[in-house]
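One structure coming up, written as structure tokens, with questions to follow.
Of the protein chains in this complex, one is absent; all others appear in place.
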Amino acid sequence: MLEIEGLSIGFRDVEPPLEVVRDFSLTMEPGEIVGVVGESGSGKTMTALALMGLLKSRARITSGRMMFEGRDLLTLSRKGWEEVRGKEISMIFQEPMTSLDPLLTIGRQMEESLRLHTDLDRRERKRRVLDMMEQVGLPQPEKLYGCYPHQLSGGMRQRVMIGAALITNTRLMVADEPTTALDVTIQAQILALLKKMNQEHGTAILFISHDLRVIRSICSRVVVMYRGEAVEMGSVEEVLSSPQADHTKQLIAAIPDRENRLRGGKERS
Amino acid sequence: MKYLIKKIGTLIITLLIISLLSFLAFQVIPGDAALSKLGTGATGEKREELRREMGLDRPVLERYGSWLLDFIRGDMGESYTYSIPVSEMIKEKLPVTLAIAVMAFICMLAVSIPLGLLAGKYSGRLPDKILMVLDQLVMSVPGFFMGILITCLFGLVLHWFTPGGYVSYQEGWGPFLGYLIFPALSIALPKCAMGIKLLRSSVIGELGQDYVRTAYSRGNSQRQVLFGHVLKNSLLPVVTFWALAVADIVASSVILEQVFTIPGLGTLLVQSISNRDHPVVQAVIVLVAGLVVVINFFVDVLYGIIDPRVEVH
Amino acid sequence: MGRKSTVLEVRRLCAGYGKRKKYRQVLFDVDLCLDRGEILGLVGESGCGKSTLSKAILGFVPAKSGQIIHHTSRPQMVFQDPFSSLNPGKKIGWILEEPLRMQKDRLPAGERREKAVTMARRVGLDESFLERYPGDLSGGQRQRVSIAISLIQGSELILADEPVSALDVTIQKQIMELMLGLQEELQLSYLFISHDLDVIYQMCDRVMVMQAGRIVEEGEVERVFGAPEHPYTKELLAASL
Partner (left out) sequence: MEKGFYRYNMVVGGILAGVMTVFMLVGLFYTPYDPETMDPFLKFAHASLAHPFGCDQFGRDIFSRVLQGSGTTFLVAVGTLAIGAGTGTFLGLATGYFGGWPDEAIMRFNDLIVAFPSILLALISISLLGPGKYNVILALGIVFIPSFARIVRSEVIVHKDMDYVKSARLMGVGHMRILFVHILPNIKGTLFSALAIGFNNAVLSEAGMSYLGIGVQPPDASIGRMMSEGQAYIFTAPWSILFPGVVMILMVLGFGLLSDGCGDRDA
């Protein structure tokens, strides 16, 4: 479904020219959840934004190919991108607090993609939004429909974001650190919700995270990025149990887990 | 609703305090009203008599109370210089100044919103740079000089109006407004410059927000993002500026009335200050300050309507 | 290991923010006891009052009732956000020397510098860092500076409020190891606050679980993680991946 080949992204206006992503390749099948893991500055968010055609104007794709369902995304015009975004590929972001427009109601924001990409009338759109609210586990949809983002908790807002992203039945969703800003219990709920939506709607998810623990719990395959390059790729079990690249080994060793306590030996009475 | 009631409460208290301050300010002038009215040559006895007659021997707060009641009823005292009721003098001048202020305000909105959006959207590129240089230049021109330049250009070079040829509204609203458009323009231009600059930086700030990225990710076009999401958000901080601009516009009209020789509230105020005609000065000040406070109140309410977050805090 | 002595005691502490009508209580009857050389973990979700507790212990938030008893001088703090905890306008050297300038018997400038250099080396930064501004340092390096500041006056009790939460995992591990090394070397006591159960497990001897301003469970790390008693602790453990 998705085929990225030899993607490189760079900043041209700095001396010397800076490459933030180098020769990145990835393929995704429909309905798959693929993780991209890396530390800050590894280029994972850049890759995600490139896939949405949302790179800031200073960053340029210097080489590579991105095929989505047989279409070359890199040849798309501005108008062409507007047709793809929100209709075929959607995206959710890290900060549920700031990713929603503070001055528009929840309902209006959730129906936005429908308004832009379908001819449905207002009543039908509302019906679908209420239905979607139900699906993503938002309580009292009728009441929430007219609420503003500031009246919702972080977890609820992320549910709104997910609902808004899936309302047009997009084939692919890019999730950029969607649970990083959330508490652990909420994180678990959102991950469960993503899994459920993935199964029910068959939406493929490209899941970007810095946290291997999260990737481990939701993805089937993973790409490890380090300084702009994909250093390792494979099924999650494979990569975690027998990492090949040095950086992957470091990452795994640094995961705080309950196997190895750092606080050693000190017996207390 | 609670927000509205709270705001109305604040409005009333502010008005009271402003009137009290203005009243007190004119109580501490060296040489009291009786002296001003009689001149320095008067004898002590005569002064005492007049003081009693004017009620100056009563306690301050009591005098404030009766002054305020009179003021609300429309009795603003009598001019020292002309010995006619202040209210009549003001009633005649008020529409002139109001007309200038309203026109200047509308002009400011009409120019600064589209240009500010434009500059923000194209920030760093040529149209923005040109606009910013012009902006800075306009902001550096003293208000009265702007008036003089406009007189020069439209009056003396283009002959669109006759400088000094002010037509009273009693003689016809058309020519009246036609003349006032030029002082209004002189007042509005510097405010436009400031408004553009503010809106521009606000738009730039909002364009960098996460929700803008979200809007693009749903397939909004640039135009849809700008008008559907960014505009409303970036106007919020500018609304506060508009409220402050109202006060400035009124103040500038004091000066521009001089430049264009218009007999408005400003001219009255300047004359009265020169003549030390305190009742008139006091009345004009209280009126203008009151007006500004009331307009601020409406802006606050408007703010509450635009921003759903206000009710909560 | 040696004689056990208490460095910090908190008894039935209640605290909150705001005045009169707007008062919002955040901490309810919090008890805490920290021994010398002990690392006590404090875990809970955002808004539960973890940070408020540390601020109350340091006097930044007034206590409404209860007692805070310090058995050691000058407890110090390592903050979560390494970007705002160092004055952006001052060089690292200046910042490191500031606590020394505040001491009663002021050291001469040369000795202050020497002490700052020694301390910087101890947290793994060489002398050249003293001439840099906080803006030139990475998150991990700044956190090292914060640790150096907290130790330079010879404090024995360090409150660490999410000290590694803003860092990448590999850096996170380095900082945790640094803190553990210093702890053993100097017999420090830590109150270690984190939302990450795994980090707490790796770092701490004992753990307190906080929910909505109350301590709901407390005990040895192995015990709490192995056999949690309170339903909230169970929920947290179930949610962690």
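Worth pointing out:
Chains: A, B and C, in written order; residue numbering restarts at 1 for each.
We take it that contacts are C-beta pairs under 8 Å (C-beta built on N, C-alpha and C of every residue); 3 or more make two chains touch, one makes a residue touch a chain.
Note that the coordinates shown come from a computational prediction; the quantities given were computed from them, not determined experimentally.
Under the touch definition stated at the start, the shown chains contacted by the missing one in the entire complex are B, C.
Only one of the listed residues, C:Leu58, C:Leu107, C:Leu186 or C:Ala212, touches the absent chain: C:Leu58. Touching the missing chain, out of B:Phe145, B:Trp173, B:Phe227 or B:Phe298, is residue B:Phe145.
Although one chain is not displayed, its contacts with chain B can still be listed: residues 14, 17-18, 21-22, 25-26, 28-29, 123-124, 129, 132, 136-137, 139-145, 148-149, 151-152, 156, 244, 247-248, 250-252, 254-255, 258-259, 269-270, 272-274, 276, 278, 281, 285, 288-289, 292-293, 296. The chain not shown here touches chain C at positions 58, 60, 74-77, 79, 81, 84-90, 98-99, 102-103, 146, 149-150, 153.
As a working rule, only the chains that are shown with their structure count from here on.
Mean C-alpha position of chain A lies 51 Å from that of chain B. Averaging Cα coordinates per chain places chain A and chain C 33 Å apart. Contact residues of chain B toward chain A in the complex are 209-211, 213-222, 224, 229, 232-233, 306-309, 312.
The touching residues of chain A, counted against chain B in their complex, run 52, 54, 78-79, 82-87, 90-91, 93, 95, 98-104, 112-113, 116-117, 148, 150-151, 161, 164-165. Here chain C touches chain A in the complex through residues 1, 4, 38-39, 45-46, 168-170, 172-173, 176-177, 180, 195-199, 201-205, 220, 225, 235-236, 238-241, going by the rule given at the top.
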